[in-house]
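Every protein chain but one is kept in place in this view of the complex.
Labels A and B are assigned to the chains in the order they are written; within every chain, residues are numbered from 1.
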Amino acid sequence: MSQEIIAILMSVIQAAIRAGSPLLVGTLGEIYTERSGVLNLGVEGMMIMGAVSAFAVAQIAGNVWPGVLAAAIVGAAMAFIHGFMSITLKVNQYISGLALTMFGSGLSSLIGQQYIGIRGYSLKPILFNFDPLVYFFILLVPILWFVLFKTKTGIDIRSVGENPEAADSSGVNVYLVRYLCTIFGGMLIGLSGAYLSVSYIPSWTQNMTLGRGWIILALTIFASWDPRGALLGAWIFGGVEALQYRLQPLGISPSLLGTLPFVFTILILVISTRGTFRRRMGAPSALGKSYRRGEK
Amino acid sequence: MKLKVERRLVESRRRTISITILSALSLIAIVFLACGVNPILAYERILYGAFGSIYSISETVTKSITLMLCSVGLALAFQTAIWNIGAEGQLLIGAIFGSGIALSFPQWPAYLLLPTMFLAGFIGGALWGLVPAVLKAKFQTNEVITTLMMNYIATKILEYLLYGPWRGKEAWGFPYTEIFSSSAQLPTLGTTRIHYPTLMIAFVTVVALYILLTRTKLGFEIRVVGKNPEAAKYVGINYAKIILLVMMISGGLAGIAGIGEVAGIHHRLRIGISPGYGFTSIIVAWLSGLHLLSTIVVSILCSGLLVGGEMIQIALGLPIGVVEMFNGVFLFSLLIGEFFLRNKISLDISSKKIESRGQVK
Partner (left out) sequence: MSTIEMKSIIKKFPPATIALDNVNFSVKEGEIHCLLGENGAGKTTLMNVLYGLVKADSGDVFVGDKLVKIDSPKDAIELGIGMVHQHFSLVPTNSVAENIALGHPSVSFLFPLKKVKKTIETLSERYGLSVNPDAMIWQLSAGEQQRVEILKVISKNPRILILDEPTTILTPQEIKNLFQALRQMATEGRTIIFITHKLDEVMAVGDRVSVLKQGKLVKTLETVKTNKQRLAGLMIGRAVLFRLKKPGIRPSKVVLEVSEICALNDRGLPALKHVSFYVRENEILGVAGVAGNGQSELIEVLTGLRKAIKGSVIILGKDVSNQSPKNVADAGVAHIPEKRIRIGIVGDLSVADNLILREYRKTPFSKRIFLKKDFIEKHANKLVKEYNIITPSISTPAKLLSGGNIQRLIVARELQGQPKLIVASHPTYGLDVAATEQIRRWLLKQRELGVAVLLISEDLDEIFSISDRIAVIFEGTMMATVDADEANLEDIGMMMAGIRIE
């Protein structure tokens, strides 16, 4: 009997880790972007563009890895657009991100139209039923944490996000740091989309991201903008998603179960925002505000 | 030679709108070209599809009703610095509440049933908007994400009802409820689909909200909260009350729009009663410069684009995502327009002969 329970537990954990992988890498990317002070609401659009690019290029090239690379490039390119609007043109970051999401969602269904229903290339699992990307994403956590908190670059990034005037005054190129962080974040978000279409569900359907982009935004807050928190959050969330499918046989409507991730997102958002208020480890103070030298 | 970006002194709204429209037209033309479509032909078809015939105009007006209701509520919310991205979900829940009334009391006479449905729709949308509002007022939770999440939850609830307890007939794989009784169907103008009671509600609402915002004490408080919430608390304005009220109005109006859709157009509840109206309304609200009265005209224009867009989409075989893409491009154009509202670009040609950039021996 206990062997069965362990087996069930193992399968849930495995499902949780797999479901959590796209969330993990996407959150890691968004953490870097937001740490530098840029709010990117375009995650959903970038993720889905990453998914469709990975699928399409994989089809064309006959191999998964060019697809993954393409997704990273596409994510970076879209992030660059958002960066240009937010950092150089200094327009409203909320709207710029939203526009990017709409554009990305639309463009992806355009590109993806021809690929609906086609069987895609998928990554082969290498260890414990996990494919290389899962391990890569997990490996990113300690690396990105180290860079953010224990290196000079990390100090620059965090300072730009907290007090860009101080950073500028100290000789740090605020605009460059923000651009790089936004583009880097975009790359990782592209990868998170790629994971969906070449590993998690190796096929293409419209809107296959199903709101995960927005969940990533919530997870970024839950993680307190710390890569370690991203790991915890992504896996917990992956667990909720895995649970959703496990509970179906109990007769609960799949649609209602489908609300679980979203309800959960709202819950963690509320908890995180309340907690961080007291813990003084809140959002980067300059998050979402454009920086212009000489202006208060 | 360097590109210099400078703050402008005089902001000209007219310039913004022209630049917005110009960049939108150019960018969308690029998209058309990329799809292998002649942009000029496409624009022609769109205009014709929107305003070229009595039928087109009536369709445009019909679609504008929903946009008007949603966008005026959003304009109000955005002015109060409440980023309500949840109009989509609020519309659905309003439609659900109204449909519930229609399905439960089909025998009621129209003069009783229809107003009740509208009321139910308002309440449904208002409640759906209230949840994120309470979270924001009490816990300072970011309303962008909560309202978005509520959209997805609403969609799932709709799915549940349609595949479950309210399941009616099925057509081409998309389920719907039973058709509403005739007393639950809104009258329309002649042979068009213009459900004029909702249209009248929309007009009255826009004007009423405008008067509320500019001429009443409550409107004053809303404006103060929107522009400086700290000062608002300081002069004793109940910040929480304002947020809750504004979100209820915004959500409630979207809910009424939902009733318009189910009682006026589809005569039943089904998936897809809102092809992204919630998001398009964001654009309408923004394009109106958040001016309440402007939303009437802008709604009609944007719905014209939607109608025309749909026509060419079918005619040219473009997938559904194209309209969403246009929305995105449009929003970008809006941002570019806004940018030129506040800044001007000039080329900085330095004529200094002796230049040593930060280097001293």
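Please note the rule applied: contacts are C-beta pairs under 8 Å (C-beta built on N, C-alpha and C of every residue); 3 or more make two chains touch, one makes a residue touch a chain.
As the structure is a computational prediction, the values presented were derived from the model and not from experiment.
Engineer: Can you list the shown chains that the absent chain is in touch with?
Structural biologist: Displayed chains contacted by the hidden chain, ordered by label: A, B.
Engineer: Among B:K138, B:K169, B:K227 or B:K241, which residue is in contact with the omitted chain in the full complex?
Structural biologist: In the complete complex, the chain left out is touched by residue B:K227.
Engineer: For the chain that got dropped from the picture, name the residues of chain B it touches.
Structural biologist: Those residues of chain B that touch the unshown chain are 9, 215-220, 223-224, 227-228, 230-236, 352, 354-361.
Engineer: Could I get the residues of chain A that touch the absent chain, sorted low to high?
Structural biologist: 150-153, 155-156, 158-159, 162-163, 165-173, 280-281, 285, 293-294
Methods note: only the chains that are shown with their structure count from here on.
Engineer: Measure off the straight-line distance from the CA centroid of chain A to the CA centroid of chain B, and report it in whole Å.
Structural biologist: That gives a centre separation of 27 Å.
Engineer: Of all residues in chain A, which touch chain B in the complex?
Structural biologist: Against chain B, chain A makes touches at 41, 45, 85, 88-92, 94-96, 98-110, 113, 206, 210-211, 214, 217-218, 221, 253, 255-256, 258-259, 262-263, 265-266, 269-270, 273-274, 277.
Engineer: For a test of understanding, state which residues of chain B touch chain A in their complex under the given definition.
Structural biologist: Touching chain A from chain B are residues 5, 35, 83, 85, 135, 139-142, 144-146, 148-150, 152-153, 156-157, 159-160, 163-164, 279, 282, 286, 318-329, 331-332, 334-336, 338-339, 343.
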